[in-house]
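Yeah, one chain of the complex is gone here, protein chain that is, but the others are all in their spots.
Chain naming follows the written order as A and B, and within any one chain the residues start at number 1.
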């Protein structure tokens, strides 16, 4: 039996150098966006989803745990940040903090419950938990049900950065994304990440080596959930609203799709996947529900013939770890 | 007290759908080790096939009850032959992802052609009207749903647990190589099993068509609840999934009476509680 991602290479110095080069290229490309005439809102949106997909990938690609409920972290952080910004009138940095903290608490609770089962059961449990939260948010007065929280003030970050200016907002989001991304890379290449990978490859062996695998998986879950929450908090500033869309199961499915397209268990795959899927939604919006059909078809094609994803295939071809 | 009886009965009706759907999931999981995310979409297809049979072919409800599961079952077997079988030997999660993709495609196509608001399907004349049971007015059709789905569930249980065919099935789940050595075509058996599981979903779809609007998304949210049912019951035993299905329907019915605000979350909350107390589910073996 092969696991979800069977050919990631160990973190050798050469692999880390490759990663750094690609990272710098990516950062420079993204930093130059405002000068290219590409519509910045599109890129900001994609960056938020890219961070979400990277956080998701930390859990599935390196921990082997396929969460089908990651939207709950995105949405929870989004709602809490939005509420903090709009109702409590907190400054942006504290608003983000509130959202991330909420996702942190949520991931501890849901992680404690869902980590008890493995494989498909884990996926079903995370899906059910996120549906539970969906209904709670639907009924809770502070989320304003289907109307969502609207017109969220963007404010001034640290009192100086005026986030209502698109360019300023863009760089703040970019810095947030890059910071989150680097943190994830750091986790993956740390001793903790190595143990996680060994659990994914063979849990029994890891247990016999003396690792308390449940604790490692739990920690991976909390890290992933919290970072997903960070993505959700950033997204509030871009969209200026928080709505049920972000906690619905279709969102969880989209995150899975982004990661699958880009490459499960690759470092840059989720970023590429997020840009591909968001661009597709943007440019195919006129086709309405056909977008769903196309997404489904991509799922099928990826699973049947393209399991490594875009970056995974490239990495495999060059025998590099990306 | 009277109202309570009424709610219990109503709960059994919902339980019928949970039982039929979780039974189908359990049958498929037992044989293919796949959680069939497309189950909700195939349930929806069952309802639509009944609608087409009636409106395009003039074929009535009773024939639809027989034909729709066969038609959707064949569609399922084609899916299994052309796609699912290529996943043998891969991580189970790929099965989940593939069937999720199939569900999106099927639901999307139906939404494009039939909109989201749904099409009407009338209750068959023979089952119209209602009975006054003293404590409630029971529409005949709803009584029929409970009786019929209970019969189907028990028949499926009998087929798998008590017949020669079922014995092969169970043996092939445990040790496919050995069963193949006895000269049994295991891949064909897998295909037929998938067809059976899918047929059960389609049957549930036909049963629900006269109660609800025939809508492309009718199965999308339902399937998540059924997943929770499956987690609670565990997929180890056929009887287990039947009993859990009915039981959760009744519990949900009671919640609708005592605390309606929680009626759509109660199944999920129960799932959390069961996981905390007995992580393998009520009847399940360790996965």
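As a working rule, contacts are C-beta pairs under 8 Å (C-beta built on N, C-alpha and C of every residue); 3 or more make two chains touch, one makes a residue touch a chain.
Criterion: contacts and distances are computed from a predicted model.
Look at the chain that isn't drawn here: its UniProt entry, checked against "succinate dehydrogenase", "CbtB-domain containing protein", "cysteine desulfurase" or "ABC transporter substrate-binding protein", names it "ABC transporter substrate-binding protein".
Set against the missing chain, the residues B:203, B:218 or B:248 yield one that touches it, B:218. The residue from A:27, A:97 or A:138 that touches the chain not shown here is A:138.
The omitted chain makes contact with chain B at the following residues, 3, 6-7, 10-11, 13-14, 111-112, 115-120, 122-123, 130, 136-137, 139, 141-142, 208, 211-213, 215, 218, 221-222, 253, 256-257, 260-261, 263-265.
Taking the complete complex into account, residues 39, 41-42, 45, 135, 138-139, 141, 144-148, 150-151, 239-241, 243-246, 281-282, 285-291 of chain A touch the chain not shown.
Basically, only the chains that are shown with their structure count from here on.
One finds 32 Å separating the Cα centroids of chain A and chain B.
By the touch rule above, chain B contacts chain A in their complex via residues 35, 83, 86-87, 89-98, 100-109, 111-112, 221, 224-225, 227-228, 230-231, 261, 264-265, 268-269, 271-272, 275-276, 279-280, 287.
Put simply, chain A touches chain B in their complex at residues 1-4, 66, 68, 113-114, 116-121, 123-125, 127-129, 131-132, 135-136, 139, 249, 253, 256, 260, 288-293, 295-300, 302-304, 307.
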